[in-house]
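The complex appears here without one of its protein chains, the remainder shown in place.
Letters are used for the chains, namely A and B, taken in the order the chains are written, and counting of residues starts over at 1 for each.
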Amino acid sequence: MNGIVSYGAYIPGYKIETGEIASVWGADGSAWAKNLNVYSKSVPGPDEDVITIAVEATRQAMKRAKLTGDDIEAIYTGSESHPYAVKPTSTIVAEAISATPNLTAADFEFACKAGTAAIQTCLGMVGYKQIKNGIAIGVDTSQGAPGDALEYSASAGGGALIIGREKVIANINHTTSYTTDTPDFWRREGQMYPRHGGRFTGKPAFFKHVQNCGMLIMEKAGTKPEDYDYIVTHQPNGKFPIRAAKSLGFTQEQFETGLLTPKIGNTYSGAIFLGLSAILDIAKPGDRILAIAYGSGAGSDGFDITVTDNIIDMDRTETVNNMISKMEIINYSTYAKFRGKLNMGTTK
Amino acid sequence: MSVPRFWRELDTRYNLIGSYCKLTKTYHYPRRTFDPDAGRESIGTMEDYQFKGTGEIINCTVVHQAQTGYEIFGPYCMAIIKLDEGPKLTSQIVDCEPNTIKPGMKVKAVFRKLGEDSESGILHYGTKFILREIPQVEDENENLSNIEL
Partner (left out) sequence: MRDVSIIGIGITKFGELWDKSLRQLGLETGLSAINDSGITSKDIDALYIGNMAAGSTLQQEHISALMADYCGLTNNHVPATRVEAASASGGLALRQAYMAIAGGFIDIAVVGGAEKMTDVSDSESSYTVSMGSDEQWESKAGATFASLHAIIAQSHINEYGTTREEMSAVSSKNHYHASMNPMAQFPFKVSSEAVSNSGIVSSPLRMLDCAPNSDGAAAVVLCASDRASNYTKKAIKIIGSGQASDTLSLHHRKYLNRMPAIGVAAQRAFKSCGKKPTDLDVIEIHDNFTISEIIALEEIGIFKRGEAGAKILEGETKIGGRIPVNTSGGLKARGHAPGATGIAQIVEIVQQLRGEAGERQVKNAKIGMAENHGGTAATAVVHILEAE
């Protein structure tokens, strides 16, 4: 069966705490942290962006699977913070893993589920036997406007999945999606920060799509929540994914491994990849995983996954939790400098 | 840097591609057409080689007056690194406290943004280095196990 041949992740080495951000706006930091269930968020260094993170995550996946560039025939990167509006992230990733020129590539956008749409595309290319392996990457370095609620959670990070049909470490048994035109969160061309519909982003958006997609995929797979060892959903804050999982009938033991937002914030297109990586870091053969991504605009992609025996041989020493433990705290001024929020003027 | 001039050296920068001289069994970075020590005889015996990306700091400095494009780093560490295979190169050491970097420390390659032509110009990517072993520092904020669900 076709599925995940390898996985890779990258979380930058800096973080800022909710309380630190709140103090700048005179807000109650511990109330915000509790409210969102987000205590700190990752911050990319000044020389990091979606492209560098995509490369690092992909290189980890390649190394784990002991593949070379010649083995890869498709690369798709999903993000809402690609450094270029025109010129794909995916070709730079391709060059950085020596996969050029015999491959297809494109960049995807669908808010936070851009990367999972890429997984489905890879499954198509692999399933149609046009390629042996394709890579789907979900990465973001999105920003929240200063003083806006999103500033507490918008963070940076991402992961890569190598999709193929040989030496698969996890079969993707089924995938299905639930998509509508719902304007809950958007960013116009040329604008630096996104805007959102406030409480409209909850029930009519996140929950409607995640819940419906969850029910649809379990129906397609003929499964019930008890059949799964893990569930991971998109996680824009630390509360929504818990409510969604519980509403679908899942327990804390099932969702806690993949829930990273309380420590690293919302990595947008990277979130589902990082959550899934955290699960794959410790998964055993036979473990069954339900993954439901969500992207504003809006849609959910669901995946029913079963881990295979091949995962035993994989080097899983550099885990997502290792990366989280290495993050160093920075203050708001360093954060503002790193994230380009300071008006540097035009001296050149 | 102009577009073609940057593009020409993409694999040199991204993937640390240099040369291996089969005649003298030596490594070179960046690529060379011939080994200067062997002269003309070595033309045709050079093949592309991808460095592993691991190495050691030979010497370093903390730069306070930044090079153009590096101002945002505050004081930063520049080092001359010897790759495991032999050749040396010059690179920034990132994600570290610059004053703690010392000769002899082991480093590994990471993929980072080197700069940009301008706000509307192309972005330059390449290889920088980080420490392989981070000096251990106690961080009391690490324990987030009492998160309320």
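Here, a contact is a pair of C-beta atoms (placed from the backbone, for glycine too) under 8 Å apart; a residue touches a chain by one contact, two chains touch by 3 or more.
This is a predicted model, so every value here is computed, not measured.
Visitor: If the hidden chain were put back, which of B:44, B:103 or B:121 would touch it?
Guide: B:103
Visitor: Looking at B:23, B:43 or B:89, which makes contact with the chain not pictured?
Guide: Touches the omitted chain: B:89.
Visitor: In the complete complex, the non-displayed chain touches which residues of chain B?
Guide: So the residues of chain B touching the unseen chain are 1, 9, 30, 58-70, 76, 78-81, 88-92, 103, 114-115, 124, 126.
Here, only the chains that are shown with their structure count from here on.
Visitor: Quick one: report the Å distance separating chain A from chain B, using the average Cα coordinate of each chain.
Guide: Each chain's C-alpha centroid was found; their separation is 28 Å.
Visitor: Contact residues on chain A for chain B in the complex?
Guide: Touch residues, chain A against chain B: 13, 17, 34, 37, 39-40, 45-49, 51-52, 55-56, 59, 83-84, 87, 92, 95-96, 98, 238, 242, 252, 256, 262-263, 325-326, 328-329, 337-338, 348.
Visitor: Could you please specify the touching residues of chain B with respect to chain A in the complex?
Guide: That would be residues 10-11, 14-15, 50, 72-73, 94-95, 110-114, 118, 122-123, 125, 128, 134, 139, 141-142, 144, 147-149 of chain B.
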